[in-house]
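Quick one: the structure is below, questions incoming.
Yeah, one chain of the complex is gone here, protein chain that is, but the others are all in their spots.
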């Protein structure tokens, strides 16, 4: 019995390791949205060498509506975590569109996360874990990044969080 | 008559495409200022490989006086746009000084724009368009960048905006 359980465990681990980021996201019930390009004089992402620099994005849903509000005033940490997680999904959609295949990502290098906060809210890292956890769900160790989590008094559209990132691409 | 107009149009487009960034700026009536180096232990720009990282700059005029104030309190979006545009001119002056020739720029890669904002001001992107539009005026498609536009409750000298950027240089 113990041997069978061990074999099952090995099988499950191997299966997870063999999964593409797209398969891991699907297994977690996550669908990547279709994102439109910005309407102003900037773009969602610019590649230079093996680095891809992404524009700041926020927690918009499939209809383009943002999760809005300020942590410490009218949003809980759990809601902030959900907003950061949704922002991660949106940035993965940008990456999917740019690269075609998320397996081309060698490393999530650097994340800058801004959290719409009242002046006495100090738990920005707990909010930004919603972003970081999703990156590791999709990419495993490659998803672990350098990160800054920062508060700010306001963000565009009053969205709850805004996150930009730098990604390294395989040759 | 139609043929002549078409020829004139083709000529004008070709002329614009052939213009250097310096010529495009001059055609728009823009003169790059002389900027002094910082007096503290940092510099205006550092090059590593083909990337040039620029320090944050703000909307100072030729005399060094800043456009000051907070969007949502005592500055309109139009004034904010003008401040972001002036900041772009100042960063172009830094680039001109570093490179000698703006044609050496391969791509404006990444822009981080901070907008001095009251807590209920949400139009940071409209303000930052003043920066982005000038980059595209000077560099065309090469001027389109990844961008984050962010609010903050205060900036050095109470200046209206502060913008830093990363630029890729031709080999």
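The chains carry the letters A and B, assigned in the order they are written, with residues numbered from 1 in each.
Assume a residue touches a chain if its C-beta (ideal position, glycine included) is under 8 Å from a C-beta of that chain, and two chains touch if they have at least 3 such contacts.
Predicted model, so just to flag it, every value in this text is computed and none were measured.
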Item to complete: Among A:41, A:132 or A:158, choose the residue that contacts the chain missing from this document, as touch is defined above.
Response: A:132
Discussion item. I'm checking contacts with the chain that's been left out. Which of B:54, B:109, B:135 or B:160 qualifies?
Written reply: B:54
Worksheet item: For subunit A, which residues touch the unseen chain?
Response: 49-51, 72, 107, 109-112, 117-125, 129, 132-133, 135-136, 143-153, 166, 168
Practice prompt. Could I get the residues of subunit B that touch the absent chain, sorted low to high?
Written response: 38, 40-46, 48-49, 53-56, 70, 112, 114, 119, 152-158, 162, 164
